[in-house]
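Up next, chain A:
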Amino acid sequence: MIDGSQILVTAGIVLAFALNGAVIFTILDVKGASWMQRRPGPLHVGLRGFIFPLAEIIKFFQKEDITPTNVDAPVFKWAPAYVLASVFGLFVVVPISPTLVGSDLELGVFYLLAISSLSTLGVLTAGWSSANKYSLMGGIRAAGQLIAYELPLILSVVGVVIQAETMSLVGIVEKQIEFGLPFALSGQGLAFLIFMIAATAEMMRVPFDMPIGESELVSGFLTEYSGVRFLIFYIAEYMNMFVLCAVASTLFLGGYHVPLLPPEWVNFYGPVVLITKTVLLGFILVLVRWSFPRFREDQLQNLAWKVLIPLSLLNILITSIMKVVF
Partner candidate 1 sequence: MNPSSNAEFIESISTRFSNVENEFDTLKIKVKPEEWVETAKILKEEFQLTYFSWLSAIDWENEVSVGDPPKESVSPHFEIVFCLSESIEGNIVLVSTEIEKEDAMIPSLIEVFAGSNWHEREAYEMFGIEFNNHPNLTKMYLPDDYEGNPMLKSFELISREVKPWPGEVDVEGMPENGSKEGN
Partner candidate 2 sequence: MDDILNTGNVPYISEASVSVEIETEDMTLNIGPQHPSTHGVLRLVAKVDGEKISSVEPVLGYMHRGYEKLAEVRTYPQITTLVNRIDWVSGFANEIPFIAATEKLMEIEAPERAKHIRLILTEMARIASHFVFNGAYALEIGALTPIFLAMEDRERILDLIESVTGGRFHPNFNRIGGVKPAAGSGPTTKKNVQDLPAGFYQETRDAMEKVLEAVERMEDLVGGNEVFKARTKGVGIISKELAEEYGVSGPILRASGVKFDLRTQTDFLPYDKFEYEIPVGENGDCYDRWYVRLLEMRESAKIILQAIDSMPSGPLQTKVPKVIKVPKGRSYVRTENPKGEMGYYVISEGGLGPYRLKIRTPSFSNISILPVLLEGQLLPDLIAIMGSLDFVLGDVDR
């Protein structure tokens, strides 16, 4: 039973959630940066810096959308859309409240992890089609890195799934409410840490920003993009950051739930609670981004394969044993 208006409403919620998320995180990142770096611009200029993202967007719209001569034009032009679409796809299953959810899939976690790896393709094609050696290297680095970090990401969530006995995101939150403690504090602390590290690598943020690696690869796969297409990558990056933080808060921090508030009002405070948790996680990412240098490619792979994956396997083992014992 597909209802047109239902789809429109869902799409509206997802869009509003996603775009607002991107704006919130842009402001968060920029303000965090200027706070840490004593930059006056985004802290004081224009309504205390809050219209900064607007200025940013207008700036990108003013710029010429350049398609260099030798690029593979159709691929080059569509790569940003591809990345953006795959990020949008993630928002569908994130519950803002038990009922305010794009689609509460039975296999929500599975869907989430599958879709999140799709943006790799967009990045890789962007790098390849740019006809630029730096872009190509950036694209290949991105692919290698995303493959390496997809595994710990998935494996860390497995622990949660075992503990919650469901793959539905709403189900996972309900389980945490039932349990009384978020999973991050009840057995999945290690998984939470691994998830956040892997998610940072997935977002290609410092210290895992080698695909962009400004000082090495100029701007990696983004080098040849300008104007609106660059803006789309830019928005997708912040949306991705937002949604992964939202997923982390849903999986590990109890999502839309907060103790002591009446459950029947969850539709009203749910979004606020979720966004607050997301922003708190985002703030940690901002702190990390503006204080850490960048890893080297081989160090990143070592970290993924030799540390994070064994640890997440260990986490699964311990969770399963605990599950059987208790």
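In the analysis below, a contact is a pair of C-beta atoms (placed from the backbone, for glycine too) under 8 Å apart; a residue touches a chain by one contact, two chains touch by 3 or more; residues count from 1.
The set was built so that all candidates are chains of the complex that A comes from, given by their letters.
In this text the structure is predicted, and so the values were computed from the model without any measurement.
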### Task
Could you work out which candidate touches chain A in the complex, given the options 1 or 2?
2
### Task
Spell out the part of chain A that touches candidate 2 in their complex, as residue ranges.
33, 36-39, 133-134, 137, 206-207, 209-210, 213-216, 218, 289-299
